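All protein chains of the complex are present and in place, except for one that has been dropped.
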Amino acid sequence: MPLWHVYHPPGAYDPGHKQRLSADVTGFYTRVGLPKFYVIVLFHEVAADSFHVGGEPHGQAVRVVVEHIARHTQDPRHRRHTRETLAALLAPHTTERGLYCELHIDETPQDLWMIDGLTPPPPDSETERAWARDNRPTPY
Amino acid sequence: MPLWHVYHPPGAYDPGHKQRLSADVTGFYTRVGLPKFYVIVLFHEVAADSFHVGGEPHGQAVRVVVEHIARHTQDPRHRRHTRETLAALLAPHTTERGLYCELHIDETPQDLWMIDGLTPPPPDSETERAWARDNRPTPY
Partner (left out) sequence: MPLWHVYHPPGAYDPGHKQRLSADVTGFYTRVGLPKFYVIVLFHEVAADSFHVGGEPHGQAVRVVVEHIARHTQDPRHRRHTRETLAALLAPHTTERGLYCELHIDETPQDLWMIDGLTPPPPDSETERAWARDNRPTPY
């Protein structure tokens, strides 16, 4: 967690661009203390004739699907901050380059999640901080 | 929202067929007032040896994953109507062509969703109707 799926037109992102985008995404989560390796971003090329918006092929659209597991909040201001910050983070990679962009986030259960055979530690725990420091999961 | 993923055998759908399927899907949502451009359908070819049903490769199966964001309902009759209508809509594109078909819908939070940098308007609001009329998101 988080898991990001970025569905994008062929050729929209070269390897360097993908890395800048995923670095921006990763920074959002590490700033609130999550281990860097928690952030997985998968890029999926989808050709226009397989990418339909409103019933028509679309060659300039990016659809981002995010799954949040490690952190959930019920606070409406926090939720607004999350969606607006992530949309702003994506803007230079999408709308500012002429790519239409839609994003949504799902929240999935923390207790149905495993990393390398280990149950991830509780949010803000000492073990989570150690995982963040080492940037890898270690038995605890 | 809605986002449709259609996982299908290579060659099952040519571009024209994809367009008919996504037009049928789009019509379902626009009939209840959603803006046309809200409906995104992504087609993903999956070869038989990467598409297993019951532990065996399957070359004639379609798996549809739907994410609903803009509209949720708790009314059991409405939910039954939704699932049955969508299955019926898919039948000419799947079972009636000899393709096995499974479909499920997830419902994700309305307040963790952004379109082109904007928070989508509330359901059935004047702004949503304007977006539907213009078939594009405009600042409000």
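Letters A and B mark the chains in the order given here, with residues in each chain numbered from 1 onward.
Keep this in mind: contacts are C-beta pairs under 8 Å (C-beta built on N, C-alpha and C of every residue); 3 or more make two chains touch, one makes a residue touch a chain.
It should be emphasised that the depicted structure is a prediction, and the values quoted were computed from it without experimental measurement.
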Given B:1, B:86 or B:115, the one touching the chain that is not displayed: B:86
Residues of chain A in contact with the chain not shown: 1, 3, 15, 18-19, 22-23, 25-27, 35-45, 67, 69, 106, 108-109, 111-119, 135
On chain B, residues whose C-beta touches the chain left out of the figure: 7, 46, 49-57, 61, 63, 65-66, 76, 79-80, 82-84, 86-88, 91, 95, 100-107
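Everything that follows uses one rule, which is that only the chains that are shown with their structure count from here on.
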Rounded Å distance between chain A and chain B, as computed from the means of their C-alpha atoms: 22
